[in-house]
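One chain of protein is taken out of this complex; the other chains stay put.
Let's look at chain A:
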Amino acid sequence: MSTTAEPERRDVLVCIKRTPAVGARIALTDDGLAIDTRHLGFTMGPHEECAVEEAVRIAESHRAAGGTARVTVLTVGPPDAAEQLRYAISMGADEGVLVEVPTEELDPEPTAASILAGLRSAPDTRYDLLLFGTDSAVAGNAQAGIRVACALGLPMVAGVKGIRFDDSGLELRRGTPAGIEIYRVPLPAAVGVKEGINVPRYPAVTGRMRARKAPLRTVPGEPAAGGLRTVALRRPREDRPETVVLGSGAAAAPAVVDVLAELGVV
């Protein structure tokens, strides 16, 4: 429930988003405002999948040390987003909250407002740690996490590729071109996780069985539009790569050397 009064218990919230699983070429809807998802499956963003994995690992190590832990996964989306909540539960999360709104693609203000509505719906739960993907796979606004953190008055670090609990709270790491930045933040805190922090597990068969039966809590969201509008989407120009056959067998070796030299590899 709370963190300071019961230090043996750890509550982690992970916010995820239902995202189309696209191929190399992305089809757009006729109005050009969205991805055409008629033939696509859905997943969660790669940063969020790492966040779920990180939360599950935190819970597992905490339990291994004798404590209790709970991982709650929350999404803001349509009823179909339950699929992503169940996937996270099959990876090892304990429970799911679906904050229901009509679409996957809200702009950042209602997304944050809806997450907060979800948190308010369980006023007795105090999370030690709120994990987000550092940004979402489709919109990439990188705003939902920071908006929630601000509203709750929590410290927030994004782009994080390392999380360690210590006596005073959290030690967070993130990479920069110059080296590694290390942050120390007190709990509770919000963290934007970046892909690469871990390698997410595949859901176990038993996990999937559990996820199938796990109850999800559904909460109404707050979808009223905020200030950011999608005007149009455009597919980047497709460069058809040209394939040049350099030859075959040993005779091709000099040409390969030339290419490598040109690339500065040798």
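The rule is short, and it goes like this: a contact is a pair of C-beta atoms (placed from the backbone, for glycine too) under 8 Å apart; a residue touches a chain by one contact, two chains touch by 3 or more; residues count from 1.
Convention: contacts and distances are computed from a predicted model.
A chain of the complex is left out here; the name its UniProt entry carries, from "SusD family protein", "Dimethylglycine oxidase", "Cytochrome bc1 complex cytochrome b subunit" or "Spore germination protein", is "Dimethylglycine oxidase".
Per the touch definition above, the residue from A:175, A:203 or A:226 contacting the chain not shown is A:203. The set of chain A residues touching the chain not shown comprises 21-27, 38-42, 83, 86-87, 201-209, 212, 243.
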